[in-house]
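The next block holds one structure in the form of structure tokens; read it before the comments.
Of the protein chains in this complex, all but one are displayed in their positions.
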Amino acid sequence: MFGIVKNEPKPGITWRNVAAAPAPGHGEVTIAVHKAGICGTDYHIFAWDRWSAARVPTPMVIGHECVGHIVATGPGVAHLHQGQRVSVECHIACGHCVHCRTGNTHICGNVRIIGIDRPGCFAEAVTVPAANVWPVPDSIPDRHAAVFDPIGNAMHAATSVPIAGQDVLIIGAGPIGLFAVAIARAHGARRVIVQEPHPYRAGIAQRLGADLVIDPNDADGAGQVLAATGGAGPATILEMSGNARALNDALDMARNGADVALLGLFASPVTIDLSKSVIMKGITLHGVTGRRMFETWYQVEAFVANHPDAIDLVVTHILPASEYDQGFALMGKGDCGKVVLDFASLDRIAA
Amino acid sequence: MFGIVKNEPKPGITWRNVAAAPAPGHGEVTIAVHKAGICGTDYHIFAWDRWSAARVPTPMVIGHECVGHIVATGPGVAHLHQGQRVSVECHIACGHCVHCRTGNTHICGNVRIIGIDRPGCFAEAVTVPAANVWPVPDSIPDRHAAVFDPIGNAMHAATSVPIAGQDVLIIGAGPIGLFAVAIARAHGARRVIVQEPHPYRAGIAQRLGADLVIDPNDADGAGQVLAATGGAGPATILEMSGNARALNDALDMARNGADVALLGLFASPVTIDLSKSVIMKGITLHGVTGRRMFETWYQVEAFVANHPDAIDLVVTHILPASEYDQGFALMGKGDCGKVVLDFASLDRIAA
Amino acid sequence: MFGIVKNEPKPGITWRNVAAAPAPGHGEVTIAVHKAGICGTDYHIFAWDRWSAARVPTPMVIGHECVGHIVATGPGVAHLHQGQRVSVECHIACGHCVHCRTGNTHICGNVRIIGIDRPGCFAEAVTVPAANVWPVPDSIPDRHAAVFDPIGNAMHAATSVPIAGQDVLIIGAGPIGLFAVAIARAHGARRVIVQEPHPYRAGIAQRLGADLVIDPNDADGAGQVLAATGGAGPATILEMSGNARALNDALDMARNGADVALLGLFASPVTIDLSKSVIMKGITLHGVTGRRMFETWYQVEAFVANHPDAIDLVVTHILPASEYDQGFALMGKGDCGKVVLDFASLDRIAA
Partner (left out) sequence: MFGIVKNEPKPGITWRNVAAAPAPGHGEVTIAVHKAGICGTDYHIFAWDRWSAARVPTPMVIGHECVGHIVATGPGVAHLHQGQRVSVECHIACGHCVHCRTGNTHICGNVRIIGIDRPGCFAEAVTVPAANVWPVPDSIPDRHAAVFDPIGNAMHAATSVPIAGQDVLIIGAGPIGLFAVAIARAHGARRVIVQEPHPYRAGIAQRLGADLVIDPNDADGAGQVLAATGGAGPATILEMSGNARALNDALDMARNGADVALLGLFASPVTIDLSKSVIMKGITLHGVTGRRMFETWYQVEAFVANHPDAIDLVVTHILPASEYDQGFALMGKGDCGKVVLDFASLDRIAA
């Protein structure tokens, strides 16, 4: 079959013939991929940053956000059936560690991730544990179901902190930040304030209903945030940029007792005046990773079903999978929201 | 009356005659001080560190942890009476800000603290709002009631994170850390592990029932902590040292999903590998300041009433107030737990 | 001044001249009433049911939901000023009991309620503690600010249970139930299902965006609820009817682990199959009373500011205060949402 592959330990990716997805083992299913989203992580692997070089073996079919239909079920899989349309949670948990045994599989100490540790979904088919599968209702189109995973990141962050009735600051309007804007709005935030330098993405945030979108380079940004929050500063902060200065500025603006969800990854250690900015203010910093399995997925499905227009504002590009290079280029420039690759058209080409 | 005074903006304190405590205004009471605890903050003011120099006006009667009896009640104080024995919450909240109006007076944005912003309790008497008073039951002796405030810091931290059934690491066994050891034990921790370099304080931690007390300078500290937690690392961390290296080491040891209460103040900004140590591990950092008014005080009273022996292990010195210099010297060396000054004996001397 | 008075211990109310509101004492303010909402409790006092007869002394100016402006401030009130437009929390807490001292003034054991235990707001003016006052921003009109109290009941119930992403069943679409419909929608419920027999109120629920409105007398009600929730039953239930059969039916439909907020008062004890309907299902029943002071009020203000159209759908009638009898008649028939009385026009008449 065709797949998008990290072939060698250096920058770049390749579109080529790869070994077919293995037949499903006990408790596994094989999925024919319809559509798959390009994640920032995919871009890091494409660019071959330090993290990728240390983590990803080559060759590796990448990609971990997708929707498709089940083409084969392994032994012991009675609750799913061939032809069923599904999305996939990419974190494969061990099932035996303290986290897995207490409903916290998202922080499993032995996690393996598809498209990173084992073959991913940027291919005609992928084989995964049945436990990782999320059946998708007919009413949700493929272009939405393909991005349940990143909506899930935004949802996990947003549900880790108070939103209803709160003044919410979202730092960074990449695809996950944009989904978070829509979620904060949908879950009853008082004010949704977004900090984003890229005009394309700032514009999407506006259309999603943000009350205020500021450019972090604007000298008066903090003043605008304080004005929009009646002088009190934000009570809830969703950090989705991985920008250390932005985090520190936000902690300065935050009101006492604020909750900060940390989702964006920082390329290097961050220096924080803990005494002044966290302890004396009674602030809580919540490290957020992955998605709660599968509480987050239920929340995502409810949100997507009720707000399809918002998802369509964030999914700005749907490209044939064979044009993946254009998708990665868009992501490099930031002139996009979420980019989705279409593998279903492949089948038709193949057929 | 006599008082212990920061006289001038330089190191040192003075024992001298000061103006009598003012008559109580509307909603205030005046308290004759029996006993008062020396806090680390008092030591900072004594040593005149950067924080003190920026915050504390002089001259100022210092001290903010005490027990005494009410000698006068102002107008509008119907629920307290002369002669009533009371302890005092030292944070005077404004009552009108968003925090005060939502049950979070401990993070009032307009807080004023006795012994820092207005005359304190290292004196024969102190005048405070009736709302800051905590009536003390007869069964609790003065030497315990004098230190409800620092026990409250430990209690606030300990009740901000899971304790029952958890492996708890307490960093720093100063008086508040020691109270936290006793609370973690009393609230059902699985393992209580303490990190403290000073042998005197490490010894008290042992006697309070810590399962393991390690010297942070011990090369194998992390190994011992992992062994004591079955290889998983602590799930709950109470940071009470203000030591940046210790915090980072603890984050390394912490199990995924751990909760960290930050109470100790750091003298300078702290550099943390947020991606690796907090975000990817799904860890939560809780900034903790003051005491919840007055939920924490109820919890403290219950704890003190049920565990008087533990309090006596931590309160290592009770000195006549006139020997305050010896108390501060002990704190400088660390050869003590909690040091309490006795002002009641003064009355007798005066009489 | 004029006031609406429960004159004698028997059904009916009177519009008459009453003693002027007392001058504000220490910590009090006097408010000139603009508008006031008629609560179900007012109707009970009007009808003189068993509860009223046991609780309310006569004569008594009734009414406890209002907006107005401050005409006088007593000593010790520095943070409010004459002319300021305010709404009022009607529960006057003692400030000294365990609930008041732990941020739970709404369950104060010594609570006194305006319009029930002391003169209320169905009058030209009312005197209340400054602590009970809620300043209203200019952007919120009187007709909305007058009903912050009942919106607060709905908000308190809705914030006691999970809403975002959940299937929510609301039993009873009186004014509080209707506000709850709008809140559940605004806070991200997956499905909002309403059970209400009265067509007028069912119609408002529809216009507020309920996904399904069922008549409890419809034989297939449970089937419709199950269908709307994908067969699982509601996960969150807001009981606002005080109807025992409806509660039991809802417990039967509820999915395991459901949360039920109980706000509607039941006229007599209720028989529940606790083993089958609560314990074996792992369900939680939350008794909800009043409003959290003042967390609920912040949430209400945010909601009202963002959803003015919803409030206008629920406030169906604004009558001159002198036509109060028509307002009570409407409530008796149920042909209304919220009924608001206008006392400001009185001033003009008087002037």
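Read from first to last, the chains carry the letters A, B and C; within each, the first residue is number 1.
One rule holds in what follows: a residue touches a chain if its C-beta (ideal position, glycine included) is under 8 Å from a C-beta of that chain, and two chains touch if they have at least 3 such contacts.
Predicted model only: the values in this text are computed from it and were never measured.
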Candidates A:F179, A:F294, A:Y324 or A:F343 - the one touching the absent chain: A:F294
Of B:T159, B:N248 or B:Q326, the one touching the omitted chain in the full complex: B:T159
Sole contact to the chain not displayed, among C:P137, C:P199 or C:G282: C:G282
Hidden partner chain, residues of chain B it touches: 159, 163-166, 183, 186-188, 190, 298-299, 302-303, 305-306
Hidden partner chain, residues of chain C it touches: 98-99, 104, 106-109, 232, 242, 255-257, 262-263, 265-275, 278-289
Residues in chain A touching the chain absent from view: 26-27, 75-76, 79, 95-96, 98, 101-104, 131, 292-295, 297-298
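Throughout what follows, only the chains that are shown with their structure count from here on.
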Distance from chain C to chain B - Cα centre to Cα centre, in angstrom: 42
Shared interface positions of chain B, touching two or more other chains: 98, 104
